[in-house]
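Omission of a single protein chain aside, the complex is shown with its protein chains in their original locations.
Letters A, B and C mark the chains as written, and numbering starts fresh at 1 in each.
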Amino acid sequence: MPPLSPSLPELYRHTVRVYWEDTDAGGVVFYANYLKFFERARTEWLRSLGFGQQQLKDESGLMFVVSHTAVNYRSPARLDDELTLTVCVREARQASMTLSQQAFRGDRLLAEGEIRIGCVAAGTFRPQRIPTAILDRLSLSTDRPA
Amino acid sequence: MPPLSPSLPELYRHTVRVYWEDTDAGGVVFYANYLKFFERARTEWLRSLGFGQQQLKDESGLMFVVSHTAVNYRSPARLDDELTLTVCVREARQASMTLSQQAFRGDRLLAEGEIRIGCVAAGTFRPQRIPTAILDRLSLSTDRPA
Amino acid sequence: MPPLSPSLPELYRHTVRVYWEDTDAGGVVFYANYLKFFERARTEWLRSLGFGQQQLKDESGLMFVVSHTAVNYRSPARLDDELTLTVCVREARQASMTLSQQAFRGDRLLAEGEIRIGCVAAGTFRPQRIPTAILDRLSLSTDRPA
Partner (left out) sequence: MPPLSPSLPELYRHTVRVYWEDTDAGGVVFYANYLKFFERARTEWLRSLGFGQQQLKDESGLMFVVSHTAVNYRSPARLDDELTLTVCVREARQASMTLSQQAFRGDRLLAEGEIRIGCVAAGTFRPQRIPTAILDRLSLSTDRPA
C-alpha cells in the first residue's frame, strides 16, 4: 500500500511520545509497540467521533476486537521521538472495518499497517452489527476523497 | 531486608528467560518488568499449591490484587539471561498476604521486592477473606524456618 | 506518606489516557503500568526543565536509572479514564534523587509512589554525578514550600 501523506486533511492524526517503556535493547521502539500506538490513535479517533469504548461496553455490551493486523516496519524510532499516528477507514462493513494506519516522525514514514477490527458481544465474542450511529459517523468521516 | 540465599530449600523458585520484549534502550531489563517476573513466579507458586487464578475467579468470584509493591533494583539483567525468581510468604492475614520475592542470575541478586496482595470480589474490588483452603496451604508452606 | 493535593501549584502534572494496552483481565489498569505512567510524567517533567534523556545520553553518556520504587495502589482505574500524574522532588543528591508521584482521576487518588533514580554512565551503569545544570534547575523547581 502506498504511504499517505501526513498532510492530507482527511486523515485523523494523534501524537505520541516515545518513552523508555516503548524501547528495547536494540535502542529503538520495540516493533510490537506500534500496534499499541496504532490503537491509541484508533481510540482517540473513535472518541473524536463521539464514541468511548468503555461507554460502548457498559451501555451496549459491545466491544471492538482486532481480528487481523499487517504491519511494515520501515525505519526505527528512538527515545523521545514524537510520532504522528494516522487513521483512515479503508472499508466499513456491517460487523467489521478495515483501517489503514501510519506512524510518522515528521515527514518520515516509520511504520504502516492495516488493522481489521470486528464488533463482538463482550461476553461471548460473537460477531455483532456495528451500531448504526457509529457506521453513520464513519461514512461521514470517509465521505471525502481518500 | 537481607537477601535470602537462592539455595534455601523452603523458597519457591520459578525460572524465566529475558526476551527482547523485557528490555529497554538502556540495554537491560526495564525495571517495571521485574513486577511481571515476580507475578509469574507468584502465579506458578499458587498453582504449585493447587490454585489457579482463573479457576478461583470462575468458581468463587475472587481475585488477588496487588495493593503495595516495594522493589530494590540492584544490578541489571540483559537479553538471554536466565533469571530465578523466588517467593516467600512473609505474613498471611485473613484478606491479604505479604510476599518477599527476589530475582537472581545465578547467585547474583538483581532485584528484591515486597509485594502485598489482597483478596477481593471480582466485580466490586471489595476485600474478601482468602479461602480457607488457600490459607491452610500457605501455613503449611511457611511452617518451616524462614 | 500523606497524599498531596493535585491543585498545589508547585507540582508538575502530566495527563495520560487509559487504553486497552494498560488494562488486564480484572477490568482495570494493570498495577505495574503505574510505573510506566509515573515515568512518562518524570520524562515530561525533565523535558519541561529543558532536559531530554536521549540528548543527555548522546551528549554526556549519562542515563537516569530507577534504583527503588515503592507504590501504594488505592483504587482502580478503568479503560478511557483520564489520569493526572504528579511529580515532586523529595530529595536531590549528587548522584540520585527521590521523587514523590501520584496518580489521580479527578480528585481521587488512585496510586502514589516514591521513586529513586540514579545517574549512571550509559555503558557501565556506574554512578555518576547528576549534571550541575540539572541539579540547579531542580533546586529552582523545588525552592517553593512543598
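FYI, a contact is a pair of C-beta atoms (placed from the backbone, for glycine too) under 8 Å apart; a residue touches a chain by one contact, two chains touch by 3 or more.
Fair warning: this is a prediction, and the values are worked out from it, not measured in the lab.
Even with one chain removed from view, chain C keeps its contact list with that chain: residues 20-21, 23-28, 30, 32, 78-79. In the full complex, chain B touches the omitted chain through residues 17, 19-21, 36, 39-40, 43-44, 47, 52-55, 57, 78-80. The chain not shown here touches chain A at positions 26, 28, 31-33, 35-36, 39, 63, 65-73, 76, 122, 125.
Note that only the chains that are shown with their structure count from here on.
Chain C has its Cα centroid nearest to the centroid of all protein Cα atoms in the structure. Residues touching across the chain A and chain B pair largely coincide in numbering: over half of the numbers involved belong to both copies.
Centroid to centroid, with C-alpha atoms defining each point, chain A and chain C lie 28 Å apart. Averaged C-alpha coordinates put the centre of chain A at 35 Å from the centre of chain B.
Chain C has residues 36, 39 in contact with two or more other chains.
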